[in-house]
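A protein chain is absent from this complex, but the other protein chains hold their places.
The block that comes next holds chain A.
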Amino acid sequence: MSSQDIPEENLPAEQDHAHGAVSVADEKNPFADPGLPPHEHRIQDVDERAAKRSERVVALLFTVSMLATLGFIASYVAIPSDKSIFVFPIGHISAMNFALGLTLGTALFCIGAGAVHWARTLMSDVEVADERHPVAAAPDLRAKVHEDFKQGAKESAIGRRKLIRNTMLGALTLVPLSGLFLLRDLGPLPGTKLRHTLWSKGKLLVNMNTNEPLRPEDVAVGSLTFAKPEGLEEDDEEFQTEIAKAALMIVRLQPENIKDKRELEWSHEGIVAYSKICTHVGCPISLYEQQTHHVLCPCHQSTFDLSDGARVIFGPAGHALPQLRIGVNGEGYLEALGDFEEPVGPAFWERG
């Protein structure tokens, strides 16, 4: 039933006319206005002692609030910040945190509780009907405002001095442009940044624990190691941006356990290097189960099989983890043989 089907006299606006007066249902208006129920007095309205009691309760709540505020200041000054206490059932907690929270909470709650109790027991609870008045002003007032406006426009000579009018319009039109130009910071477009990482041919694989380049004999079967490209240091300005793409997870499998031909070709004596960034939404993925060779993403449970080209075997990830082709340089250190061949991390519009 749409609003057009409702008889006009039944709309709330029409019914409001009857407000305040008790009317009866008839043909045109089937819903009688019941009017206000008879007012009942509260205990506090008739018994002055009860009202006094309520007054004292409200005053007590406000006083407790004042004391709590003083307690807050006192605890801030007096309690050493490293002191720990045991409070049941919270357990061990910093004494200062606990005292500050408790006193500030009490101070605020008691103001609110006092105000509510005041309103509920002592302020007048007689319901009053207040009639609405029309929104429009009286006709003569409207005519006067109209006249004033016309006269103001004439005195400002905006119609005559066209130069002022036009430059003012120009200024007002240009102001929003500065806001528009701030949007430029949404760009520039990433270009090919998403397709490249810091890895390139000859870059050593540096162990993130020891900050030393890795040798093949360091990496045991069943172990898990995280590596970053040589030259990227943790205090570099761009460290987070770069490691977010270049983070590497290094595991060693028995070469005969590697099912994927390309994976075997890109590995070194069973050592494989995979991107640590999940291809679903880019969580760091490294819940490695060394017996099953599965890697699980903690965010959405995408599971990849590292013995089979990091193929997705479960979960929402769309494609396999990118593998980094590695080898050993003349000095016996593990090195990258190039960048990842596909973009790491989650898919994006132009990924293809």
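Structural remarks
Here is the rule we use: a contact is a pair of C-beta atoms (placed from the backbone, for glycine too) under 8 Å apart; a residue touches a chain by one contact, two chains touch by 3 or more; residues count from 1.
In the analysis below, contacts and distances are computed from a predicted model.
One subunit of the complex is not drawn; among "Trypsin-like peptidase domain-containing protein", "ATP-binding cassette domain-containing protein", "DsbE family thiol:disulfide interchange protein" or "Cytochrome bc1 complex cytochrome c subunit", its UniProt record names it "Cytochrome bc1 complex cytochrome c subunit". Among A:43, A:108 or A:145, only A:43 touches the chain left out of the display. Of the listed positions A:284, A:327 or A:346, the one in contact with the omitted chain in the full complex is A:284.
Annotation: of A:77, A:90 or A:183, A:90 touches the absent chain (contact as defined above). Per the touch definition above, the residue from A:32, A:59 or A:116 contacting the chain not shown is A:116.
Across the entire complex, the residue among A:55, A:125 or A:308 in touch with the chain not shown is A:125.
Of the candidate positions A:65, A:207 or A:307, contact with the hidden chain is made by A:207. Counting the whole complex, the residues of chain A in touch with the unshown chain are 38, 40-43, 45-47, 84, 87, 89-94, 97-98, 116, 120-121, 125, 207-210, 214, 217-220, 222-226, 251, 284-292, 294, 296, 298, 301, 303, 314.
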